[in-house]
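For reference, the structure is listed below as structure tokens.
One chain of protein is taken out of this complex; the other chains stay put.
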Amino acid sequence: MASKPTPNQSTAILLISCPDQSGIVAAISNFLFENQGNILDVDQHVDRDENAFFMRIEWEVDGFGIDREKISEAIAPLADKFSMTWTLNFSDVLPRVAIFVTKENHCLYDLLSRHESRELAMEIPLIISNREDLRSAAERFDIPFHHLPITKENKQEQEQKQIALIKENNCEMVILAKYMQILSNQMCEALPNQIINIHHSFLPAFPGARPYHSAFKRGVKIVGATGHYVTKDLDEGPIIAQGVTQVSHRDSVKAFIRKGRDLEQTVLSRAVWLHINRRTLVFGNRTVVFG
Amino acid sequence: MASKPTPNQSTAILLISCPDQSGIVAAISNFLFENQGNILDVDQHVDRDENAFFMRIEWEVDGFGIDREKISEAIAPLADKFSMTWTLNFSDVLPRVAIFVTKENHCLYDLLSRHESRELAMEIPLIISNREDLRSAAERFDIPFHHLPITKENKQEQEQKQIALIKENNCEMVILAKYMQILSNQMCEALPNQIINIHHSFLPAFPGARPYHSAFKRGVKIVGATGHYVTKDLDEGPIIAQGVTQVSHRDSVKAFIRKGRDLEQTVLSRAVWLHINRRTLVFGNRTVVFG
Amino acid sequence: MASKPTPNQSTAILLISCPDQSGIVAAISNFLFENQGNILDVDQHVDRDENAFFMRIEWEVDGFGIDREKISEAIAPLADKFSMTWTLNFSDVLPRVAIFVTKENHCLYDLLSRHESRELAMEIPLIISNREDLRSAAERFDIPFHHLPITKENKQEQEQKQIALIKENNCEMVILAKYMQILSNQMCEALPNQIINIHHSFLPAFPGARPYHSAFKRGVKIVGATGHYVTKDLDEGPIIAQGVTQVSHRDSVKAFIRKGRDLEQTVLSRAVWLHINRRTLVFGNRTVVFG
Partner (left out) sequence: MASKPTPNQSTAILLISCPDQSGIVAAISNFLFENQGNILDVDQHVDRDENAFFMRIEWEVDGFGIDREKISEAIAPLADKFSMTWTLNFSDVLPRVAIFVTKENHCLYDLLSRHESRELAMEIPLIISNREDLRSAAERFDIPFHHLPITKENKQEQEQKQIALIKENNCEMVILAKYMQILSNQMCEALPNQIINIHHSFLPAFPGARPYHSAFKRGVKIVGATGHYVTKDLDEGPIIAQGVTQVSHRDSVKAFIRKGRDLEQTVLSRAVWLHINRRTLVFGNRTVVFG
């Protein structure tokens, strides 16, 4: 057993949710032990009230007793026995991600910078926006930019184009990097727990539009940002990460916005990092985050 | 000019709010300059949207050109000229404070401990509670304890007894140190901006009862506490101080409560410290805090 | 499996450190599974660089297949096989703790308050001090107070009296709650990893005396506090918990000290809570904290 893989080391990552019962950990441990699995990281959690068991386990592909294309098959009986919901991913298969933006550049640049430095191990085949403002930002990083303006009338149609683009590009997830449009149900349902949004408040405080203005008006002494999965209920999806910073009476609404931007980009990138490293599990409207 | 008075140094503290206009600072500066005022601390703020001016100025009583009992009189013309709302206090006149509690002891003990060490320069002539639980805590510190149980039927009557006790004891302010009763309007109006409450959430998130349970259910990653002035609108009064701490999926509701207690006592004591050091000004539903 | 025991539920807590090797988790899981252990909480960690395995596992005593007085015996073969260093504790056997103080009251009162509310499940048979200042605080809470003044000449002798008192009172641990004396090696060696100190800085910054003065002089924008195990090297023992808060140019040394006190009491109580709930493991000069 050991802690973190080196970059060129391929790992398998198994994420499990199931009803809690005795023997799960022993069964999984034995399965890996018997197949010479060199476990790199393991974390687990039991929610007593929900009687639910959660686990993330990561091991080296190299040297494992089962070929990588046959691992799923080998896990299936175990999964059946314990009624597991599970996913198996490999660290060398990078998730493909579509980024949605509107006009603010900071979250986009933060994602692109971390992508370039390989902190965020993902592929970004396209950026979609309802405005033209950030085309040059996309072009700076040589990423195709799709302008799909949204009006009340064309919203459903444009979303279908977005979904088509996501499929064509084999994207498994979407990042809303200050995308100032509300997604319709069709989009939310097309990618359940695969769309991450950054909301510029400390949810559930100040949902909806203009949270900094509301926070200023309420006279709060701390502002926040929330990275969460998108569901059909606006700003009510499962929370992945939150951050806060202090404000005072000296801060105008503009200062709230400026200080909030620091949080937005950091919290969004952290939520994305957790997701693409397969460290998040959703149950009900909450998350388990193996950080 | 200088920063902080030594304990045995008496200081005068002037707090001012008024419509902003040119010449205020010059006028006050000149007034103190001409009377040999040795200014120890000055802070000011202008709210452009509200066109409002706020100032706190502290100077040594010893050596000042006007006798302390005649300072108010001397300020009056200046105050009239600029339509100031103002208060003048002296650091050697300790505010008298009534503490209200129910059954949780942590905020009470934190206040009493800071009182004993003179961090909180105030007098505590009485503790009032709707339960008997904390009588022994009050007795440990030799402070009279009044048990005034509250029911739907007797609430108005008991509050009148509370108000009478506050008056008899010449208390200028009330601290609700986890007092689990909602004050009626008569009480709020009797002591406007002189009642400080600690709410166990990051307001405006989770107002009302059982905020930790709500926070747990919502799956937040950070919990908070809020020290605020009490108004007739529950949990909507002007915020003085807020604090937050991280939680994770590993934390049960009990852990939320435990971690929250640390915040509650720290944030409440900070809010009280700011108030009794005359560092807070309320305007509308917000505060200026000269921290 | 489940999360947290209710107060009247007795639990067994096993803490393990050993060289990492395959099969440990499976072996422990099987041991508990075969004896009908209802696991309430489990956390583990592997340090790859050190090739070290750490685990904390908590299960219900009631219903377990082995009588509580025979559990150690039953674990022994497993422990031998994997060369484990291990401790077994029961939640209903409260640790007995000696608190050392000098003259500042805030950490002491915070501990006593949490003890009274049972947040800190421990017994405090005595308080020891090199000064008389806090005798009244001890008496308020009906805890025997021992005054053992320390001079260069009598230090060794007085420490022997301290050690004798600790033994007579069957204390397993010591809390230095702002005890302003340096312990000699004999004391450190008498209670290895059982003495917790609060240092009033963000270690390793500002070790030694007057850290707030040094922090002020250096012009830092954040101050901190550190709860750590005491070793013979002053302020260099394994860190359990740290906290920080912001300061600015407006803060005098006195304000640094005042803001720091909030941290000191919170961080010390957190470190103590972690220790007495058997959530800390020391390896080398670091800690694993199953928080």
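The first chain written gets the first letter, and so on, giving A, B and C; residue counts start at 1 in each chain.
One rule holds for everything that comes next: a residue touches a chain if its C-beta (ideal position, glycine included) is under 8 Å from a C-beta of that chain, and two chains touch if they have at least 3 such contacts.
Since the structure is predicted, the reported quantities are computational estimates derived from the model, not experimental observations.
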Open item on the list: Given the contact rule set out at the top, which of the displayed chains would the hidden chain touch in the full complex?
Closed with: A, B, C
Open item on the list: Touch as defined at the start, partner being the missing chain; which of C:His147, C:Lys161, C:Arg210 or C:Arg286 qualifies?
Closed with: C:Arg286
Open item on the list: Under the stated touch rule, tell me which residues of chain A contact the chain that is not displayed.
Closed with: 3-4, 104-106, 109-110, 112-114, 116-117, 119, 137, 140-141, 250, 252, 254-255, 258, 261-262, 266, 269-270, 291
TODO: Tell me where the left-out chain touches chain B, residue by residue.
DONE: 1-4, 20-23, 25-26, 29-30, 33, 39-42, 44, 46-49, 51, 53, 246
- [ ] May I ask you to list the residues on chain C that touch the chain which is not drawn?
- [x] 45, 47-48, 54, 202-206, 218-222, 224, 238-244, 248-250, 252, 285-289, 291
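The rule is short, and it goes like this: only the chains that are shown with their structure count from here on.
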Task: Central chain (by mean CA position) - done: C
TODO: Provide the C-alpha centroid distance between chain A and chain B, rounded to the nearest whole angstrom.
DONE: 42
- [ ] Could you give the separation in Å between the centres of chain B and chain C, each centre being the mean of its C-alpha atoms?
- [x] 35
Task: Residues within chain B bordering two or more other chains - done: 250, 252, 291
